[in-house]
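Heads up, one of the protein chains got dropped from this complex, but the rest are sitting where they should.
As written, the chains take the letters A, B and C, and residue 1 is the first residue of each chain.
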Amino acid sequence: MKRVGILTSGGDCQGLNSAIRGVAKGLYNKFAKDEIEIYGIMDGYRGLICGEYRKMEKNEFSGILTRGGTILGTSRQPFKLMRVVDENSVDKVKAMKDNYEKLKLDCLVILGGNGTQKTANLLREEGLNVVSLPKTIDNDLWGTDMTFGFQSAVDIATNVIDCIHTTATSHGRVFIIELMGHKAGWLALHAGIAGGADVILIPEIPYDIKKVIKVVKSRNKEGKNFSIIAVAEGAMSKEIAKMKKKERKEALANIKPSVAYKIAEEVEQATGQETRVAVPGHIQRGGSPCPYDRMLSTRFGVAAAQLIIDENYGNMVALVNNEIVPVPLSEIAGKLKTVPTDSPIIQNARDLGISFGD
Amino acid sequence: MKRVGILTSGGDCQGLNSAIRGVAKGLYNKFAKDEIEIYGIMDGYRGLICGEYRKMEKNEFSGILTRGGTILGTSRQPFKLMRVVDENSVDKVKAMKDNYEKLKLDCLVILGGNGTQKTANLLREEGLNVVSLPKTIDNDLWGTDMTFGFQSAVDIATNVIDCIHTTATSHGRVFIIELMGHKAGWLALHAGIAGGADVILIPEIPYDIKKVIKVVKSRNKEGKNFSIIAVAEGAMSKEIAKMKKKERKEALANIKPSVAYKIAEEVEQATGQETRVAVPGHIQRGGSPCPYDRMLSTRFGVAAAQLIIDENYGNMVALVNNEIVPVPLSEIAGKLKTVPTDSPIIQNARDLGISFGD
Amino acid sequence: MKRVGILTSGGDCQGLNSAIRGVAKGLYNKFAKDEIEIYGIMDGYRGLICGEYRKMEKNEFSGILTRGGTILGTSRQPFKLMRVVDENSVDKVKAMKDNYEKLKLDCLVILGGNGTQKTANLLREEGLNVVSLPKTIDNDLWGTDMTFGFQSAVDIATNVIDCIHTTATSHGRVFIIELMGHKAGWLALHAGIAGGADVILIPEIPYDIKKVIKVVKSRNKEGKNFSIIAVAEGAMSKEIAKMKKKERKEALANIKPSVAYKIAEEVEQATGQETRVAVPGHIQRGGSPCPYDRMLSTRFGVAAAQLIIDENYGNMVALVNNEIVPVPLSEIAGKLKTVPTDSPIIQNARDLGISFGD
Partner (left out) sequence: MKRVGILTSGGDCQGLNSAIRGVAKGLYNKFAKDEIEIYGIMDGYRGLICGEYRKMEKNEFSGILTRGGTILGTSRQPFKLMRVVDENSVDKVKAMKDNYEKLKLDCLVILGGNGTQKTANLLREEGLNVVSLPKTIDNDLWGTDMTFGFQSAVDIATNVIDCIHTTATSHGRVFIIELMGHKAGWLALHAGIAGGADVILIPEIPYDIKKVIKVVKSRNKEGKNFSIIAVAEGAMSKEIAKMKKKERKEALANIKPSVAYKIAEEVEQATGQETRVAVPGHIQRGGSPCPYDRMLSTRFGVAAAQLIIDENYGNMVALVNNEIVPVPLSEIAGKLKTVPTDSPIIQNARDLGISFGD
């Protein structure tokens, strides 16, 4: 008899349910019905801390392949949402271990992004059997070429750029489209190229607003009356990038409502051209996963099941050079995968004539 | 020889190009090649004022059925964008008449929303031959059951609600989704019902925030941990609705960044539940027209061509009880079609359990 | 206490679940929890004949607004699928009445197309309380301006034409796209116009293949190297249309695999141009309902609930001049709503330059 717990933690994204389904189908396919029990831990680590879980039936994993979000619920900061337990009086890690013991789990499957992987590694260090899956629309997880959720977000963000394109050309406007990505610019980079943006601003390459303005002006000279600027929400100017950490944090906090509006103001002032902002926001992480993500998350799920079958714990499943492999949590936890400034994708984009404002 | 001018004015929307194509194909189908000349007036009324236009070739109207925006360009306030002419020194109406004469037009086809129709009627009064088409994602044009652009915007807005739904359920959040519609709530009403919103707030029905909060709380009691609130950008509270015009204007201007954020704050404070805002913005008017709008705008276009053929000027083409008919511009110009508070759609929504916050 | 049964019958389509949800929400919103019981009858009339049904829980109607198909199951010919009961030994009508009595139903809600409405009327004549809803992608139900499922099918069919368009132009081909519609051409007509078809062939307007060929040739002369022909599956040539009923039936049965292939062969032979066939088939009735259909079916559902509340039985809910009204089943059962050959839509299409092959 195997007893496996599953939880999804952090911001939700497309592909969580298909990954969960992959884990479950992978296990049910291997074990006889009475040899496997799967427990759904509710709302991420919160459920593990507070002991909120339930035994899942096999059929609960059917029909969820195409469904967005997570059937298990999720939470970002476990304690903000907690009403039962007093944050200060609880040893969260102990609570999680206790519930793991109480449930007599053989393994805990954890789906999440950077923060989640860090906690997963902590639980591993505490002696829990853990297998994790890389979920995030930001694609910023160290150790894997690709996370699920990313391509679906790229699809939505690109579609947003497509929609804005027709308005921008009709009105002869500059549009600043702010896409998700606080620390890593993968989403803005991919959607920007796929959507035909003229400028792409990402956290990894601090921008000079004069360079951005120059692009808009030079397009006008060529007779192109509109410009599309894709901006990651974490993009920052060279001035701010040069600041010390504390000052920078303050400077970023002072940009309101967000960087896209600041850039819009500066561009409009300098060029006299109507400039508008679009912030698609949460829709980037919602809705049905795209086929690419269904495939990837399903494969990740099945691979996780295989690791459980092999009792090969302490790993995150990852895509490395087109192969799905386990990577030790100890090696990847807490590490961020940002866009290398000498990335071939960046170079391709530059060769295409796209400006990064630098 | 017929000489016909076409212009698109006001905010762009889906279906402008398919309507333009409908007008052009309707004319080319009737007249021999050397009997018809079509002039594209650039960027709305601005082009007519400044004399910016060009003779169109037949093939320019091919392949544009599915394209968003307008191939003719558009502008909202003709003079903001004008750099050539001094606003104060120009008699705009005279300039438009002069260019109409100069081009020896038999008729001017005008595609636009409320403001545009008003100007179209003015030109009619000045003796110009005018045929207009009802374009707006707001569906707030008097005289027609439906405007093109509306259903496409409903499709996009509904899709946004669908995407948000999966995030809302996964995180157990309240989401306030702000949809376009300053004066009329048609878009929020349709998308709200189609997207399964729990509360719909529209300008026509001032809301009581306590009623909104009550819905969220009562859903929580029923075990539903999320709520979706669709809000038209022009929605207002009962307090504000009661104010005199000037005060109200001020009060509305003080709500920042927008009504959705205010409601979110109030709901979160009262319920303790995580509450988020989504503002899809300009994407609601962008991208390819949906098939419904392609059909409607094409038919409107052909009908406009027929009016030109019949020399039946001074009308807007309209959909009335499933038939496409001309309605005199004099009867509809300057009138707004808002959602009647006793509309059967409102009643259906109430019977379904949707709250309007009243 | 009200006891209401619901069944969906005939080919499935988009909007069935949203209509079911509308009925249920409309009832739950009116009656206290212990005053209403809803029974789901499985797989259409078959379930009523064989006594297969179950009491539904309120939460089963949540989350189904966007789901394609029907949660109740459906069947076309009740007895083909039946394995328990011997077709010949059963009085089907008696069996249905018996189960209706056994369940002590106050009303039976029936969702279906033409055949379904006919049976619904039969049950009404037998004394059962019946309320029906007009479901079909064919839009061929007498008594209503619109059926749900239709616009979703138009969206899919138009998207198919869009996809084919790019291939047709790239290869310089003629494409025959066969759309659903055995007796009525609404779907081919709407999708054909929305998709920019050059020729539309529908059952209501028998075609002359020479006229079709002439269009293709004349387009080639104009320098357009491709043509798109949208064909309803029930389209027929003038020769066949002139035949007597029996001969015609045989002639139609001999066209294999389908009319689109026959036309393709004739066009290719006459023009020498590469000609291909696309038959989207069942996808036209699958997937999530479009927002228009979600709105319409939801409103139909709520209106049906209202009829039950008012004990106003024996009607189908219908859309007439934008209003949702009951129409007596006795007046509409067995009647087909085909495209009038003098329909304004047909005229608009002709004015646009579209050929109907006549």
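Here is the rule we use: contacts are C-beta pairs under 8 Å (C-beta built on N, C-alpha and C of every residue); 3 or more make two chains touch, one makes a residue touch a chain.
Everything numeric in this text was worked out from a predicted model, so none of it was measured.
**Student:** The chain left out here touches which displayed chains?
**Tutor:** When the full complex is considered, the omitted chain touches A, C.
**Student:** Please pick, from C:K25, C:R67, C:K92 or C:H190, the residue that touches the omitted chain in the full complex.
**Tutor:** Here the residue in touch with the unshown chain is C:R67.
**Student:** May I ask which residue of A:K30, A:R76, A:K97 or A:K238 touches the chain that does not appear here?
**Tutor:** From the options A:K30, A:R76, A:K97 or A:K238, the contact with the absent chain belongs to A:K30.
**Student:** For the chain not shown, which residue from A:L105, A:V174 or A:V302 touches it across the whole complex?
**Tutor:** Of the candidates A:L105, A:V174 or A:V302, A:V302 is in touch with the missing chain.
**Student:** Under the stated touch rule, tell me which residues of subunit C contact the chain that is not displayed.
**Tutor:** Within subunit C, the residues touching the omitted chain are 8, 11-12, 16, 43, 67-70, 73-76, 80-81, 156, 159-160, 162-167, 169-172, 175, 225, 257, 274, 276-283, 285-287.
**Student:** In the full complex, which residues of subunit A touch the absent chain?
**Tutor:** 22, 25-26, 28-30, 62, 65-66, 145, 151, 154-155, 158-159, 162, 190-191, 193-196, 224, 290-292, 294-295, 298-299, 302-303, 305-306, 321-324, 344-345, 348, 351-353
Keep this in mind: only the chains that are shown with their structure count from here on.
**Student:** Compute the rotation angle for the C-alpha superposition of subunit B onto subunit C, expressed as a multiple of 5 degrees.
**Tutor:** 180
**Student:** Calculate how many whole Å lie between the centre of subunit A and the centre of subunit B, each centre taken as the average of the chain's C-alpha atoms.
**Tutor:** The answer is 35 Å.
**Student:** Nearest whole angstrom, what separates the Cα centre of subunit B from the Cα centre of subunit C?
**Tutor:** Their C-alpha centroids are separated by 31 Å.
**Student:** Compute the distance, rounded to whole Å, between the mean C-alpha positions of subunit A and subunit C.
**Tutor:** From the centre of subunit A to the centre of subunit C is 41 Å.
**Student:** Do you know which subunit B residues sit against two or more other chains?
**Tutor:** Answer for subunit B, listing residues that touch two or more other chains: 159, 162.
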